[in-house]
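This report refers to the structure that appears directly beneath it.
Omission of a single protein chain aside, the complex is shown with its protein chains in their original locations.
Each chain carries a letter (A and B) given by its place in the written order, and its residues are counted from 1.
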Amino acid sequence: YTQAKTLKQNQPCKQIILYYHDILFNGTDLANATSAQITNETALSHNFGMMVVFDDPMTKDGRLLSPPVARAQGFYFYDRKNTYNAWFAYTLIFNSTDYKGTLNIMGADPLPEKTRDLSVVGGTGDFFMTRGIATFTTEEVQGDYYFRLKMDIKLYECYNHK
Amino acid sequence: YTQAKTLKQNQPCKQIILYYHDILFNGTDLANATSAQITNETALSHNFGMMVVFDDPMTKDGRLLSPPVARAQGFYFYDRKNTYNAWFAYTLIFNSTDYKGTLNIMGADPLPEKTRDLSVVGGTGDFFMTRGIATFTTEEVQGDYYFRLKMDIKLYECYNHK
Partner (left out) sequence: YTQAKTLKQNQPCKQIILYYHDILFNGTDLANATSAQITNETALSHNFGMMVVFDDPMTKDGRLLSPPVARAQGFYFYDRKNTYNAWFAYTLIFNSTDYKGTLNIMGADPLPEKTRDLSVVGGTGDFFMTRGIATFTTEEVQGDYYFRLKMDIKLYECYNHK
C-alpha cells in the first residue's frame, strides 16, 4: 500500500455556508414551487422511490425571502424502508459578484443523523477543479412541502486558474 | 485556510473533442432512437422533471453518421421553470484503437449559456483516476427529437498507470 497524505479537516482552503430552500410543488403553487416530484413512492414506505427534481434558491441566511446567491439544481430521492433517508446529486450555480462558477455534489443524506457529509466532486469557474465536503444540517421542515437545509461547504483542494 | 495551488486552464494534460448525438425515441423510430424519456414533465413547464436515459454515439466530427469513437451512457433531466435547463450525469465509454476506458461526468447544462462547464469526476482504463472539465456547446437542435452537443474535454490530472 502506498502512503496516506495528511489533510487537516479544520483547515479548508475555502469555506462557504449557504441555506437550501426546497419548496415542493403541491399541485397548486406553480408560482412559488421550486421543485417537483417526478416518480411515485413505492410500496416500501417512507417515500422509498419518490424522486424530486429541484431548482432551489440558496441564501446566505436561513430566510427564504433573502436574495439568493446561488441556485441548487439537481435531484434527490428517498431510499429507505424504515426511516426517511435521501440521496442527492446536484450542482450549485453561482452567478454573483462574489463567485461565478459551479460546485458538483453527490452523496447520501440520512435524515436521522444531525449532520450528514456529502462529497464535492468537482467545480468549474471560480471553483475550477475543486474538491471538498458539503455538510448538511436540517434547519426546518414544514409539512410535506417545505424544508430548509444548512449546507456547510468546505473545500480542501483549491486552484488558482490562469 | 490552506493555500491554493496553481493550475493553468489552457494547459490540460489531455484534450479530446467529441460530438454527442441524442436521438430521442419519438414513439416509432425504434431502430434509430438512442435515448428515451422515462418520466413525464411536470406542471412546472419547460419540460421541468422530464428525465431521459441515453446511450448516445460520440463522433469525432459533427456528423451523425460518422463512425462512433465512444458511447455516452447516462441520463439528463430538465430542471427549470422559466427556461430550458438540464442536468447531466453520464459515462463516456471508449473502446477503440485510440483509447480504452471511461470518463465519468456530471454537472449542470444551462442551455441559454453559449458554453457550459461540467466536471469530469473520474476515469478508468486509459483515463485511470483522471479529472477535468467537459465544456458543452449546442451545435444543433432539430425539433424535439434530435440535438447535437460539442463536448470539449480537458483533463488536468492525468496518470500513467503501471
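Some points to look at:
Going forward, a contact is a pair of C-beta atoms (placed from the backbone, for glycine too) under 8 Å apart; a residue touches a chain by one contact, two chains touch by 3 or more.
Nothing here was measured: the structure is a model prediction, and the numbers come from that model.
For the chain left out of this panel, the touching residue among B:Leu18, B:Met106 or B:Ala134 is B:Met106.
Mapped onto subunit A, the interface with the missing chain covers residues 1-9, 39-40, 42-44, 48-49, 51, 77-81, 85, 87, 89, 106-108, 110, 117-121, 131-133, 156-157. Within the entire complex, the positions of subunit B that touch the omitted partner chain are 8, 11-15, 25, 27, 30, 33, 36-39, 51, 53-55, 73-75, 89-91, 93, 101-102, 104, 106, 121-125, 128-129, 156-162.
Keep in mind that, in the parts below, only the chains that are shown with their structure count from here on.
Remark: subunit A and subunit B have CA centroids separated by 22 Å (rounded to whole angstrom).
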